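Only one protein chain is missing from this complex, and each of the others stays in its spot.
Chain lettering (A, B and C) follows the sequence in which the chains are written, and residue indices restart at 1 in each chain.
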Amino acid sequence: MTAWISEFVPALFRQWAFVLAVSPILPGVVAKTKAWVAGRQGPPVIQPYRDIVKLFQKGAAYSRTTTWIFRAGPVISFSAAMAAVLMIPIGGMEAPLTFQGDLILFAYVWGTSRFFTMTAALDTGSAFEGMGASREAVFSCLAEPALFLGLLTLAREAGSLSMSDLLSVGLIRIWSIHAPALCLVTTAFIVVFLTENSRIPIDDPNTHLELTMIHEVMVLDHSGPDLALIEYASAVKFFALGALLVRIVYPIRSGGFWAGGAVLGIGLLGLSILVGVIESTMARLRLARIPQFLAFAFVLAGFGVILTLAAA
Amino acid sequence: MTLDALITQNGAAFDAVDVPILSPEQFRREILDGVERGLRITAYFGERIGAAKTSLVCVLADDAENSLSVLSCAVRDRYRSLTPDCPQAHLFEREIAEQCDVIPEGHPWMKPVRYQSVALPIPGGTPFFSAEGEVLHEVAVGPVHAGIIEPGHFRFQCHGENVLHLEIQLGYQHRGAESFLETAPSPRSMAVAESVAGDTVIGHALAYCNVVESISRCAVSPRAQALRAVALELERLSNHIGDLGALCADVGFLPSAAYFGRLRGEFLNLLMSLTGNRNGRSFVRPGGVTFDLNDSMPADFQARLKAAEYDIQSAARLMFETPSVLARLEGTGAVSERTCRELGLVGPSARSCGMPLDVRSDHPHGAYRFSHIPVSTVSGGDVYARAMVRRIEVERSIQFLEDHLHDMPEGGQDLRNSAGPLRSGRMTICLVEGWRGEIAHVAVSGESGVLRRYKIKDPSFHNWTALAMALRETPISDFPLCNKSFNLSYAGHDL
Amino acid sequence: MMSGEYSAILVLVVITNFYILNTSRYIISARAIALQGCLLSLLPLPDAFAGSPQAMFLSAGTLMVKGILMPVILIRAIRSTDEFRVAQPFLGHVASVLLGFVILVAAFWAGAAIPLPTRPHDVLMGAVGLATILTGMMIMVNRRKAVGQVIGFLILENGILILSLRISRGLPFVIEMAILFDVLLAAMIFGGFIQSVHETFSHTDVSRMRKLKG
Partner (left out) sequence: MTPFLICLGLWTLGGVVGLCGGKRILPVSASAAVAGSVLGLLTAAKVLATGDGVAFHAGWQMPYGEFHLALDPLSAVFLVPILVLCALAAVYGVGYLKDRDSRQIGGAVFFFHLLVVSMCVVVTAKNAILFLLVWEIMALVSFFLVMLDSRRVEVRRAGWIYLASAHIGTAFLLVLFAWMGYTAGNFDFDAWQNLSQIGTRTASVWFILALIGFGTKAGFWPFHVWLPEAHPAVPSHVSAVMSGVMIKTGIYGLIRVVALLGPPPAWWGMTLLCIGLISGILGVLFALAQHDIKRLLAYHSVENIGIIALGMGGGLLGMSYGMEEAALFGWAGALLHVINHALFKGLLFMGAGSVQHATGSRDIEKLGGLLKKMPVTGSTFLIGSAAISGLPPLNGFVSEFLIYVCYFKLALGGPLFTGAAAAFAIAGLALIGGLAAACFTKVFGVVFLGEPRTDVSSHASPFSLTTPMALLAASCILIGVFPSAAVRGLTVEALKAIGLGLSPADVGLLSLTSILTRLNLCIGILIALLIFITLIRAWIISRRRISQTVTWDCGYSAPTSRMQYTAGSFVQHFIDLFHLFLQPRERRQNPIGYFPKKASYESHSADLATRRIFEPLFEWIQDLAEKIQWIQQGRVQTYLLYIFVTLAAVLSFQAFR
């Protein structure tokens, strides 16, 4: 028992340290890429760290309409993000938390985070935030089936229900036999990734227009440390879902935590650049067209499932 | 002409007493007849005469005949409103009610325009139109906006994302520009005229100068006229390109947004080379302009225009050929041609509904009398059409500038003539096609060289209502896009 | 060519189907059809490398006709009618895509039932062929404008080609060439059809053809 604890606890904190240290740089890289494509200097890549630190140092303003729910929202979304990353294998080894079925918990933890973010948004009694919550509700609910079907494809290929097995070395072999299915899943996951992280073409994180945003408008009234938690949580979410994508596309062979972590980090930087390029070359979808886009992702993931099922 | 009115031309001065004074009933019928025949109300204002009397003056533009008709009537404290039969009069009548305390009876929408009258309520005190239904909600945006833009309050009646109705309440920027100009022309009044709308410096300055020149019968040299046209077109170019960039930014399409943002700077810089100010301030003055082009500058301008034109072409092609952009623009915020006609829209907003309205060709003034710019119209009335009109106008303006700079009239010492004192009892109507559309300045001079009544009409005054109409049955998330596609002036409306 | 690439091509064919179901822009649909034609031209290549000049010929013919010629005709027809902005399917796009997915599942179910000698990728090929045919039919039913019907028809023809490649194995290639020219002919006729509908109604909306009655 004590041996298990002495192994488990350091792994836990190592994972958190890595994620907390790496994740804020990713939005910074996206912003830098966008600036670079647009021919601008752009903010330094470490700007998100500065923002978070600055926000933690600030005071906060609360609306008189709000209740404890408004204050609980950021805490829950940050905790959920921190819990979810424990299921992601960083290096070539297993994640600190792994069991058969952890992929379901992984997907649902984000659901908890979303639920409380939405209720916190509605707590302000503002039409803007209601609008954001309504959009978040519908789009995330449509992205969910695509995510699950994608995970199912991977699970079927890996023969396991654990994220650590799904994203293991075995993927290399699977790529060599079932490349089409994996490509379909990757495409679907990119869509889910963009949706969940409120990126163009689903959402435009940079616009200041309350009427068109999704995620940003939900957190309009949060300030100070609460906003810092939200920003940090969304960076961690970017990391977690991004790591899922990177691990699929580039299965990490072996290596310890830090060597594998470095490879993963490089992959995530690449993903951030890719997101920056996507944001620089695509217009945002009209809101009414987003379900269509997500249905497309769902169909791709479903096709992936069919291919793996038919291959048996 | 069956119209019982004084027929005049853009920029011509006439004796104020020549304007026929009709009975209110006749006045009303003449206007309705005129609008029925396709005329537009270009200006409509009241002037207090005596203790309890107000004279209503209406200027109708006949775009086909290139003429303007002026008619007036005298009323006491109320008259029958034109609005139920002629919607384009609605804001004018509300403005008259606010300025002169004359009540248009039967006006369906008596709400404050600028909160400038003591009789009408303060901001926030007017009830907004409210649709019934428990599932509906209201979205209130403004007067403080998230972007750095001017103040205005927008009230949406929504079912979820769909807007049933939008009501726009402006007036937060009222500064009293008209009353500042009701003096003898002075450097200060020039500054006021240039500040009517901060992004239409040349347009409003030009209109004011035309008024002063016309009443004081001052001639402007051909070279000064040509330079004024160059400045006006540069202003149009920089704003249109800025709008195209802003549209791209609103749909989240960054490459074109960044491109257009830079190109807008190119034209502001050109304007700076010409006028010494990126917005063109202190350039247009009564009697002429303050700066000339030296010998090398036309060639330099042409080269810079050429280079910019190439870049604009590629940025515009990128914008108009990317399906994801088109999908956002097409069919969004459509205004029908009928609405356009009934509300009397002007400028690119009208041209995007297929209405060939352009002061530069309908009521040409200055250099436009000699060199023409084709009117650019697009049908559809949606955001796409409004973007397309801007794109075409950009191309044509650049073409115009290139031709124009190639053979500028020779000029000597007469670049800026002195205007001389205003003659008394004269009236004039000066229209200028600013980048937003028809700017109308109407002035009546009084005794001893002062302007007795000065009326400014920014194109936004017509077009704001069209934005509200464009939003009907449109997703609220498309509002910023629609708003940007009209890009109307709050300051120009609020004066 | 390995079966991995083979299935990749077929997967891409299915994706183009969905893409066409999902898009509302006719020009984009036509481009996707061109892509689909090019993909189809790759399918006979394994046989060609195995030393079958007929297969080589078939591949080249497919590329010429389906990959280049017909899309060009189609795009010109679309441009000429000035109706290249948007399609309005009777069913919404989301519903069409989901229906397309149901069709795909059904095709996989039925495709496995085609009783012919199977190579490793035959199940996939049969299913994709069937799905493509059915998708084409669905598009033909679902679109209002004549252009939409043409697009549906071309997809249907592509599906027939895949299915015939799946079934044939020994089918004289003359028949396949005949199919190709058949399609070409159809495309020409459709081009003219769009033109005439357009000229008659200045609006290629098939639902307005009811006016033709009586």
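Observations, loosely collected:
Everything that follows uses one rule, which is that a residue touches a chain if its C-beta (ideal position, glycine included) is under 8 Å from a C-beta of that chain, and two chains touch if they have at least 3 such contacts.
Since the structure is predicted, the reported quantities are computational estimates derived from the model, not experimental observations.
Note that the undisplayed chain, when the full complex is considered, contacts A, B, C.
The chain omitted from view is touched by exactly one of A:I52, A:A80 or A:I174, namely A:A80.
Of the listed residues A:F18, A:F128, A:W175 or A:F189, the one in contact with the hidden chain in the full complex is A:F128. The chain omitted from view is touched by exactly one of A:I69, A:M93, A:A179 or A:V249, namely A:I69. In the full complex, chain B touches the omitted chain through residues 83, 87, 90, 108-109, 124-125, 129-145, 151, 153, 157-162, 164-165, 342-343, 465, 469, 472-473. Mapped onto chain A, the footprint of the missing chain covers residues 12, 56-67, 69, 71-72, 74-76, 78-80, 82-83, 86-87, 97-102, 104-105, 107-109, 111-112, 114-115, 118-119, 121-131, 133-135, 137-138, 140-142, 144-145, 147-149, 152, 155-156, 159, 161, 220-221, 224-226, 229, 288, 291, 298, 302, 305-306, 309-310, 312. Considering the complete assembly, chain C touches the hidden chain via residues 94-95, 105, 109, 112.
One rule holds for everything that comes next: only the chains that are shown with their structure count from here on.
Look at the CA centroids: the one farthest from the centroid of chain C belongs to B. Across the two candidate interfaces, A-C and A-B, the one carrying more C-beta contacts is A-B. Look at where the CA atoms of chain B average out and do the same for chain C: the two points lie 52 Å apart. Annotation: 37 Å between the Cα-based centres of chain A and chain C.
Inter-chain centre distance (chain A to chain B, centres taken as mean C-alpha positions): 48 Å. Touching two or more other chains at once is no residue of chain C. Contacts with at least two other chains are made by residues 289 of chain A.
The part of chain B that touches chain A in the complex is made up of residues 137-141, 146-147, 158, 160-161, 248-255, 257-258, 262, 322, 324-325, 327-328, 332, 475-481.
For chain A in complex with chain C, the touching residues are 176-177, 179-180, 183-184, 289, 291-292, 295-296, 298-300, 302-303, 306-307, 310. Residue ranges on chain C touching chain A, taken from their complex, read 4, 7-8, 11, 14-15, 18-19, 22, 93-94, 97-98, 100-101, 104-105, 108, 112, 123-124, 127.
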